[in-house]
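Just dropping this structure here.
A single protein chain has been omitted from the complex, and every remaining protein chain is retained in its original position.
Chain nomenclature is as follows: A, B and C, assigned in order of appearance, with residue numbering initiated at 1 for each chain independently.
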Amino acid sequence: MTQDSLYIIASVGLFGIGLYGVIAAPHILRKILAINIMSVGVFMLLVTSAKNVNSTPDPVLHAMVLTGIVVAIAGTALALFLAGKIHALSEASDEDSH
Amino acid sequence: MFQAPDFKNNSYENELPFATRVLCAIVIGALGFGLIAALILTENISSSLPAMVQQKLTQSGVQNPVTAVLLNFRSYDTLLEIGVLLTVAVAMLPNANFNSDINPDMPGGNRSSSHLVSVVNSAAGNPPLEAFLRWLIPMIIVMAGYMLWTGTALPGGAFQSGALLAGAGVLAQLSGRIQFCFTSTTAKLLLTISLITFVMVAIGVATTTGVVLQYPLELAAPLILLVESAATLSIAAILLLSYNTLATQVFESPSEHSTFEHSAFDNQPSDVTETSAPNETLQSQTAEDPKS
Amino acid sequence: MNFNIFIDGCLVIGILTLACLCLATKNLFTAIVLFVSLGLLIAIAWVRLDAPDLAIAEAAIGAGLTGALLLATWRQMRERAHGNADTPNKSGGENVSSP
Partner (left out) sequence: MDSLLNLDILLPTLVGLPLIAAILTTLLKSHGLRASISIAMALIQFMIAAALLSWLSGSGTSLETQYQRYSLAGWGAPLGIDLAIDGFAALMLMLTAALTLVLTVYSRYYFFEPHSRLDKTVRFWPLWWLLIMGINALFLSGDIFNIYVTLEIIGLAAVSLVALDGSRAALTAALRYLLVGLLGSLCYLLAVALLYRAYGTLDLAQLSAIAEPTAITWAALILITTGLLLKTALVPLHFWLPLAHGSAPAPVSAILSALVVKTSFYLLARFWLDTLAPAATDSGLLMLGILGAAAIFWGSIQALRATRLKLMVAYSTVAQLGYLFLLFPLAFPDEDARGAGLSGPAVSAVVYFIVAHACAKAAMFLAAGNIMRTFGHDEIARLHGLAKYMPLSLFTFAIAGASLIGLPPSAGFLSKWLLLNVAIDAAQWWWAIVILMGGLMAATYVFRVLNIAFSSVEEKAPIEPKNLPITKLPTIMSLCAFLLAMLTVVLGFNAELILDLVTVGDDV
């Protein structure tokens, strides 16, 4: 049960939990949370693969994960922006309706 | 699974039936175990890339291998990634002429000021946070500068210091005294400064070394630092813009849309219109009370 | 050696339970707070896997800023939902008391 296999279980576990969350979560903010959890899972697998190099960890994978983190927050920001706009329009139209 | 987004927080009408959710969980669990088994059983071959990075580190102009990979060996990835950030920034840019509808009283609601940062003494500020920020924000800025500078040797770099600066901006905005207006020209320049410097460095370098993005050996360190500081500014500005837009967005009501463009889309096939939960469930829910 | 495994084991169990809780809680605000704490646990995991650059970035961007964006959107949604009760959301400014 080395550290590598522990974190592999964690990363695939996070990916699976996130995937289930995206499919099953009714509220849109939860779907966005679930996608973030999935991306953290993938990054964990990348960092685990970088770790077990005997000397220093693999910098190429670390650079990939850094790029991935920034891309993930860009996607999240856009998703929240769209969700906010839809919510504003749906609230406005509900308010007009009654 | 993906009907119209549902906001009636925790209304469970259009949630998947219990059976399909259990089935999904089982399928995902099985695939997950399969993947874990495959990953653990196959031993991880040590790729030749880290050795290559170590060997070429001296020629890259920086000591920190991650920064070397990010800004020299695979600088094209970072260029495209800042392009991703610019995409989101442009998508979230507040409309120039809708400034008036951004709610002025909300903390950070930008009054129609033309310059990027404007101090305003709105009633909504709270003194303890302001006093704390008066000390904290300069410290964060110094920390971000240090993070940027050590990025070449120790862990740190453009993204971390950009995130720190964005955090300082968010705190300033929450204090209610500082307001950002991202439709000003300085803001637009700040958003694109990183891409401008990156493209100019890429082309300038190509004229000397003949290959795009290949830094001449002796100029590598200063060029990387230049690109990195521009990236820090842009990342901080873009992340702050996204927080500002999300925190202060009040949208033009649908009536303002040009009449026909909107009406044509309204008669959507039924599956798109939301399940209109009765309105009173909204009011009664302060905190979400789960459907028992 | 097994002390390290113990620490990593606790961290992994913590991360997985936090992820499950984050998606299973009924209250949305709690879910967001759990997600931020999950981000911090992940930052610790990066330190354990000796990736200091990523630990800083994950803590600052993954936990901090993503949490700030989520809370900002959540607050907007809650205010709009309550704003409708008495005044249209256009002038919903006055009930922007501290959350």
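We take it that a contact is a pair of C-beta atoms (placed from the backbone, for glycine too) under 8 Å apart; a residue touches a chain by one contact, two chains touch by 3 or more.
Fair warning: this is a prediction, and the values are worked out from it, not measured in the lab.
Trainee: Give me the visible chains that the unshown chain touches, in label order.
Mentor: The omitted chain makes contact with A, B across the full complex.
Trainee: Who touches the missing chain here, B:25, B:91 or B:171?
Mentor: Answering carefully, the residue with contact to the hidden chain is B:91.
Trainee: In terms of residues, what is the contact footprint of the unshown chain on chain A?
Mentor: 15, 19, 22, 28, 31-32, 35, 38-39, 42, 45-46, 49, 60-61, 64, 67-68, 71, 74-75, 78-79, 82-83, 85-86, 89-90, 93
Trainee: Just checking the interface: what residues of chain B touch the absent partner chain?
Mentor: Considering the whole complex, chain B reaches the absent chain at 2, 4-5, 34-35, 38-39, 41-42, 44-49, 52-53, 56, 72-77, 79-81, 83-84, 86-88, 90-91, 93, 95-97, 185, 188-189, 191-192, 195-196, 199, 202-203, 206-207, 209-215, 251-252, 254, 257-258, 260-266, 268-269, 272.
In the analysis below, only the chains that are shown with their structure count from here on.
Trainee: Averaged over CA atoms, how far is the centre of chain A from the centre of chain B? Could you give it in whole Å?
Mentor: Computed from C-alpha means, the inter-chain centre distance equals 13 Å.
Trainee: Among the residues of chain B, which ones contact at least 2 other chains?
Mentor: Only 7, 9-10, 66, 157, 159, 239, 242, 246, 249-250, 253, 279 qualify.
Trainee: Among the residues of chain C, which are close enough to touch at least two other chains?
Mentor: Those would be 28, 53, 57, 61, 65, 69, 72-73, 76-77, 81, 84, 89.
Trainee: Once bound in the complex, which stretches of chain B touch chain A?
Mentor: Interface residues on the chain B side: 1, 5-7, 9-12, 14-16, 21, 24-25, 28-29, 31-32, 35-36, 39-40, 44, 46-47, 49-50, 53-54, 65-66, 68-70, 73-74, 77-78, 81, 84-85, 87-88, 91-92, 157, 159, 235, 239, 242, 245-246, 249-251, 253-254, 274, 276, 279.
Trainee: Taking the complex as given, what residues does chain A use to touch chain C?
Mentor: 1-3, 6-7, 9-10, 13-14, 17-18, 20-21, 25, 27, 29-30, 32-34, 36-37, 40, 43-44, 47-48, 50-51, 57, 62, 65-66, 69-70, 72-73, 76-77, 80, 83-84, 87-88, 91-92, 94-95
Trainee: What part of chain A is in contact with chain B in the complex they form?
Mentor: 4-5, 8-9, 12-13, 15-16, 19-20, 23-24, 26-28, 31, 45, 49, 52-60, 62-64, 66-67, 69-71, 73-75, 77-78, 80-81, 83-90, 92-94, 96, 98
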